[in-house]
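Complex shown without one protein chain; remaining protein chains in place.
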Amino acid sequence: MEKTLAQLAQHVGGKVKGNAETKITAVATLENATATDISFLSNPKYTNALQTTKAGAVIVGKDTDAPVPLLIAEDPYYALSQIVILLYGHRKHKKIGLSQKASIAKTAKIGKNCDIHDFATICDNAVIGDNTIIYPGGFVGPDVTIGKNCILYPNAVIYDGSRLGDNVIINSNAVIGKDGYGYATHKGKHYKTPQIGIAVIEDDVEIGSNCCIQCGAIENTVIGQGSKLGDLINVGHGAKIGPHCLLVSQIGIAGSTTIGHHCVIAAQAGIVGHIKIGNCVKIGAQAGVINDIPDNQDIFGAPAIDAAKARRAYAMIEDLPEIRKSIRRLEKQRKDEE
Amino acid sequence: MEKTLAQLAQHVGGKVKGNAETKITAVATLENATATDISFLSNPKYTNALQTTKAGAVIVGKDTDAPVPLLIAEDPYYALSQIVILLYGHRKHKKIGLSQKASIAKTAKIGKNCDIHDFATICDNAVIGDNTIIYPGGFVGPDVTIGKNCILYPNAVIYDGSRLGDNVIINSNAVIGKDGYGYATHKGKHYKTPQIGIAVIEDDVEIGSNCCIQCGAIENTVIGQGSKLGDLINVGHGAKIGPHCLLVSQIGIAGSTTIGHHCVIAAQAGIVGHIKIGNCVKIGAQAGVINDIPDNQDIFGAPAIDAAKARRAYAMIEDLPEIRKSIRRLEKQRKDEE
Partner (left out) sequence: MEKTLAQLAQHVGGKVKGNAETKITAVATLENATATDISFLSNPKYTNALQTTKAGAVIVGKDTDAPVPLLIAEDPYYALSQIVILLYGHRKHKKIGLSQKASIAKTAKIGKNCDIHDFATICDNAVIGDNTIIYPGGFVGPDVTIGKNCILYPNAVIYDGSRLGDNVIINSNAVIGKDGYGYATHKGKHYKTPQIGIAVIEDDVEIGSNCCIQCGAIENTVIGQGSKLGDLINVGHGAKIGPHCLLVSQIGIAGSTTIGHHCVIAAQAGIVGHIKIGNCVKIGAQAGVINDIPDNQDIFGAPAIDAAKARRAYAMIEDLPEIRKSIRRLEKQRKDEE
């Protein structure tokens, strides 16, 4: 597909500076772009590359001097995203209907226009909405409800009773609704407690590969509308993540913790159970969160503290040998005087 | 199912305080319970909720004043577990026998009353005990032995030669017995060393989703009887975890490390290879364990130290800027005097 820079600017509601008739067919990085590529500058770290790029045009957030045509957009990363969608589109899914090699229970209800691939399993009383795609090896357990326009990538597993909303994407080898980690220890043995809550994945959620969302021990586990989970994330039984959160990857959220809306949690962070994280909270990579966090806080470190404070404090761990040396010197000086 | 409070108390060996004829049909949290629900108080943090709950009854550990009928049990969490089992039961598994759509090698030996689902694979010389269930996509490699009453959830994979005891549960997308991380580096290249030990999963073990238990390099990897592993845990080649341990989730245990019995390891902890963890050791979340740990220790932090000490010490990292300021002030005062 070929678009002029003017067409792209119109598409994203931006302005052109320079040759509006520049023809664009693809997207590339500033470093590797050629004359028919559009590139973008969202990270100020790369501003210098604007002077040397061979791109046909560059998406920027504000007017600047550069020897290349610019597409000035209020939100350059969002403009880029819209242009990528325009030029490339989302992944195409082959229409295959209901495969004869799938295993679909007679009691399951499958919506219109669904694709159920070979080796997918749809169990008793499962309900699947229109246009939903279940790739090979996908497993939809008994009594599961899945909404419209969902995608289960290969080998994704949905345990019995889970509920998925519309437009949900579950990536390969993710597991939704397996039993929570619930054992009652009695006289040195651990007895499995049935987990009677379910896992609820609301509309517009994407779950990354190899994530594991446990079902609820008593109350449901909930991933709120529009939240996006990266890969290898573990959400414990009864945890509730609010809408529009971003959880990057390898994060652990223990049971019964609640997280507000629009939180951003960076990779490898861990959050203990039974606490309350407010709205719009930012949690840094590898943070260890052990207390309630009010709205709008920005924290990191293990234990996690205010981010500004943490940036200074954790960087000073490396000064500990010097700190102790100073103290010993002071103590010695004092002792020498006595 | 409906039970009176008296019946429940008898079932768990507890005592009733209040109306023993209260009818109970379900379990709910203190906050959300209604008149036919039984709730429980195990975390003292929620004691106040006892005064306001609308539950029909509450399980408690000791007699207390509350405007709600009580079921007093020595071990309230264990009593709760027994009541959940009584009222709800464990997950029901549909009897399907040996599916025609499964792939079962002629040389495999399948016990009585097993369920081998569509798209499950049982390879040559595998032996599967009575009443064991292999869900769709489950893979039982060559020469694998699985005991009685086991469950492999969808897409669980057991590599060749692994041995599973009785009553073992392997959750979806977990992998047992894949090759240990063993390469011999020679002149800048890494050569794969065949891993000749196997993975042994003893009786009554549960392995969470997306765990990976490596086989042994030379000696076997062992998960001891009754131990329970949460999700996304990695156990390295030749590690030996003793009986009745609890490993919460996202834990990494490197090769050849041995862990005693009744240890509790919290989420995201990491344990280096070739060390010895004693019995009844508690390891905190995100701990980094680099040395042998004697019996009965309670440790956390990275590096992990005695927990009481760690609670104080790690919390003081945030004071480092203040600590350095104090030192500089003291140094300046001394310099001014000179």
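Letters A and B mark the chains as written, and numbering starts fresh at 1 in each.
Criterion: a residue touches a chain if its C-beta (ideal position, glycine included) is under 8 Å from a C-beta of that chain, and two chains touch if they have at least 3 such contacts.
Computed from a predicted structure; not experimentally measured.
Undergrad: Looking beyond the chains shown, say which of A:Leu70, A:Ile198, A:Val235 or A:Val248 touches the absent one.
TA: Once the missing chain is taken into account, the touching residue is A:Val248.
Undergrad: Can you say which of B:Val175, B:Leu229 or B:Leu246 touches the chain missing from this structure?
TA: Candidates B:Val175, B:Leu229 or B:Leu246; residue touching the omitted chain: B:Val175.
Undergrad: Among A:Gly14, A:Gly56 or A:Gly137, which residue is in contact with the omitted chain in the full complex?
TA: In the complete complex, the chain left out is touched by residue A:Gly137.
Undergrad: Of the listed residues A:Ala20, A:Leu98 or A:Ala267, which contacts the missing chain in the full complex?
TA: Spelled out, the listed residue whose C-beta touches the missing chain is A:Ala267.
Undergrad: Extract the touching residues of chain A with respect to the undisplayed chain.
TA: Considering the whole complex, chain A reaches the absent chain at 27-29, 32, 43, 45, 75, 77-78, 80-82, 84-85, 88-91, 94, 101, 117-119, 135-137, 153-155, 171-173, 206, 208-210, 226, 228, 230-232, 244, 246, 248-250, 262, 267-268, 285-286, 302, 314-315, 317-321, 323-324, 327, 330-331, 334.
Undergrad: State which residues belonging to chain B touch the missing partner chain.
TA: 103, 119, 121, 123-124, 137, 139, 142, 155, 157, 159-160, 173-175, 178-179, 181-186, 188-194, 196, 210-212, 214, 218-219, 232, 234, 236, 250, 252, 254, 268, 270, 272, 274, 288, 301-303, 305, 309-310, 312-314, 316-317, 319-320, 323, 326-327, 330, 333
Following the convention adopted for this analysis, only the chains that are shown with their structure count from here on.
Undergrad: Quick one: report the Å distance separating chain A from chain B, using the average Cα coordinate of each chain.
TA: Inter-chain centre distance comes to 25 Å.
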